[in-house]
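Excluded from the complex is one protein chain; the other protein chains are retained at their positions.
Moving on to chain A:
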Amino acid sequence: MQCEKHFIEPYDFLTEMGFELLEKNQSMDRYMALMDDDILEDMGTNKEMLVAGYEAAHLQLVEEPGVRVNSILIKGGFNKDGEKEAIDILLKPGEIVSIVGPTGSGKSRLLGDIEWLARGDTPTGRWIVINGALPDDAQRYCFEEKLISQLSQNMNFVMDANVEEFIEMHAQSRNIQQIDGVIEAVINQANALAGEPFTRETPLTALSGGQSRALMIVDVAFLCKSPIVLIDEIENAGIDRRKALDLLVKTEKIIMIATHDPVLALMANRRLVIKNGGMHQIIESNEAEKKVLKKLEAMDQEMLTIRNALRNGEMIYSE
């Protein structure tokens, strides 16, 4: 059971909505009895709506469903020409799968299907099976928008807040307690990924591309409940990408990377090839590919070292 104090007090809820209340610690009913209908109308709301909002805020915090996904099966539908997709793909936590294919080949549609828990009712006719069963309608809305968190290509935040306020807000929306510890952990991890440290007080909009990216990745690993993480490229902007992926794997996420970057694509054990709107082929990475990956990672590391040396004002010497 949750403790009473984690619920929102009616007073806090209403003042947050912009109401000016004289007395604290009254019941919702009491506040409603005191409210003037005309004032509510001026604010574009009414009592019924406010009470519903208050109740929903509770439900949201109390009943945040523990989405425990052990497997996701994508059952093939049809490509853009209406030809049957020849493959199904089963995804499991802690696994990295890369998705490759030219722009416009249908990567977004695939992710859309997963997000919507398609049941043959999207343009591709695919089916999504979770933990071996088809989600029913109730589950569908329960999972809704909680299944996939997306790390898109953008490298900047737009929110007008500092790092601490940002993490706090996100943690609150997830009903996470001991926020202070979370803030500390997120910042430390992000600094380990980016190399250039930032603090609690740094404004989000002042973070460098690498720092923003690092914060976004750690935030997804620690604060998003979604079992699937979709990564749309991780630019080589001074982030240790291997460490970033390890962090996500450690938190038992299913990781899908849509990428054209050889290092990222090869870090996955399997590659899903998308062609003409359809799932075309699954390629398993072999030993030869792993060797190539090692070589590429070494080059990556060299770039990172030189980058840091330059940043610190050092000279670069050839070996």
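In this section, contacts are C-beta pairs under 8 Å (C-beta built on N, C-alpha and C of every residue); 3 or more make two chains touch, one makes a residue touch a chain; residues count from 1.
Just so it is clear, contacts and distances are computed from a predicted model.
Asks: Would you kindly match the missing chain to its UniProt protein name, picking from "Carbon starvation protein", "CobW/HypB/UreG nucleotide-binding domain-containing protein", "CbtB domain-containing protein" or "RNA polymerase sigma factor"?
Replies: The chain we cannot see is, by its UniProt record, "CobW/HypB/UreG nucleotide-binding domain-containing protein".
Asks: Have a look at A:Gln150, A:Thr251 or A:Asn276 and name the one touching the chain we're not showing.
Replies: A:Gln150
Asks: Would you mind spotting which of A:Asp121, A:Asp180, A:Glu201 or A:Asp246 touches the chain that isn't drawn?
Replies: A:Asp121
Asks: Of A:Ser27, A:Asn70, A:Asn131 or A:Ser173, which one is in contact with the hidden chain?
Replies: A:Ser173
Asks: Out of A:Glu41, A:Asp180, A:Asp246 or A:Glu314, point to the residue that touches the absent chain in the complete complex.
Replies: Only one of A:Glu41, A:Asp180, A:Asp246 or A:Glu314 touches the chain omitted from view, namely A:Glu41.
Asks: May I ask which residue of A:Pro93, A:Gly112 or A:Gly195 touches the chain that does not appear here?
Replies: The single option touching the absent chain is A:Gly112.
Asks: So that we can see where the missing chain sits, which residues of chain A does it touch?
Replies: The missing chain touches chain A at positions 16-18, 41, 43-46, 49, 52-53, 55-57, 59-60, 108-109, 111-112, 115-116, 121-123, 141, 144-145, 149-154, 157-160, 166, 169-170, 173-174, 212, 216, 219-220, 223-224.
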